[in-house]
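All protein chains but one are shown in place.
Order of writing sets the labels: A and B. Residues in every chain begin at 1.
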Amino acid sequence: MNPVLDIVLAVLVLTGAVFTFIGSLGLVRLRDFYTRLHGPTKATTLGVGCLLIASAVYFSFDGDGISLHEVLVTLFLFITAPVSAHLLSMAALHQHLPSQAPAPEPEDNAGK
Amino acid sequence: MLSIALPIAFGLVAAAAGMSLWRLIFGPSAPDRILALDTLYINTIALLVLLGVHLSSPLYFEAALLIALMGFVGTVALAKYLLRGDIIE
Partner (left out) sequence: MKQFLPHPIITPALTLVWLLLNNSFAPGHIVLGLLLGWAIPRLTIDFWPDTVRIHKPAALLRLFGVFMWDILVANLNVARLVLAGPKHIRPAFVAVPLDMDHAFAISLLANIISLTPGTVSAQLSEDRRSLWVHALDTDNPDALIAEIKTRYEAPLKEAFTPC
């Protein structure tokens, strides 16, 4: 394999893995639900995004022809991550989970 | 380089999955557990993608895509259930 490509792939894979790790670390380490929500929605999404880009580059140079279908998973994750975060935070507000910051009153407009 | 980076990445992602599992088991509230499950899905996608690169096989991509789809639908359904006490209104 081309040495430049090798290094680029290694950096992408390591960056992705480190961000995935930090996202889950936030899940374990932070104190209330609302702060824990930040780790998985941002770090994990970018981490998996990096890994998928690495995979796309790898298969584009390794297999026959360019491989772009990884873009689909990346796109899908970037569209869905904020939606599930929003729904989960609405559910948490609805259940009056303890929060470090003063929480607003839940609104009864779920699903609109 | 890649042959060194891949095992490290496998270790990091597996540790991430372990931590999500910890939150899934001990998470004090239901939204915490759903969030942990959602993170576990995404960690699994990462593991599958790494496995695909490791084995030079594009076959795992379909599995990753399906987990992404099903994971999102599952998370939304569970969050909706907590909000409304019902999934289909």
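Definition applied: a residue touches a chain if its C-beta (ideal position, glycine included) is under 8 Å from a C-beta of that chain, and two chains touch if they have at least 3 such contacts.
Small disclaimer: the values here were computed from a predicted structure and weren't measured.
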item: Chains on display which the left-out chain touches in the complete complex; value: A
item: In chain A, positions touching the absent partner; value: 19, 22-23, 25-26, 29-32, 34-35, 37-39, 41-43, 45-46, 67-69, 71-72, 78-79, 81-83, 85-86, 89-90, 93, 99-104, 106-109, 112
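Everything below uses one rule, namely that only the chains that are shown with their structure count from here on.
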item: Residue numbers on chain A that touch chain B, as the complex places them; value: 1, 3, 6-7, 9-11, 13-14, 16-18, 20-21, 23-25, 27-28, 33, 36-37, 39-40, 44-45, 47-48, 51-52, 54-55, 58-59, 62-63, 67, 69-70, 72-73, 76-77, 80, 83-84, 87-88, 90-92, 94-95, 97, 110-111
item: Touching residues (chain side chain B, partner chain A) in the complex; value: 1-2, 4-6, 8-10, 12-13, 15-17, 19-20, 22-23, 29-32, 34-36, 38-39, 42-43, 45-46, 49-50, 52-53, 56, 58, 61, 64-65, 68-69, 72, 75-76, 79-80, 82-84, 89
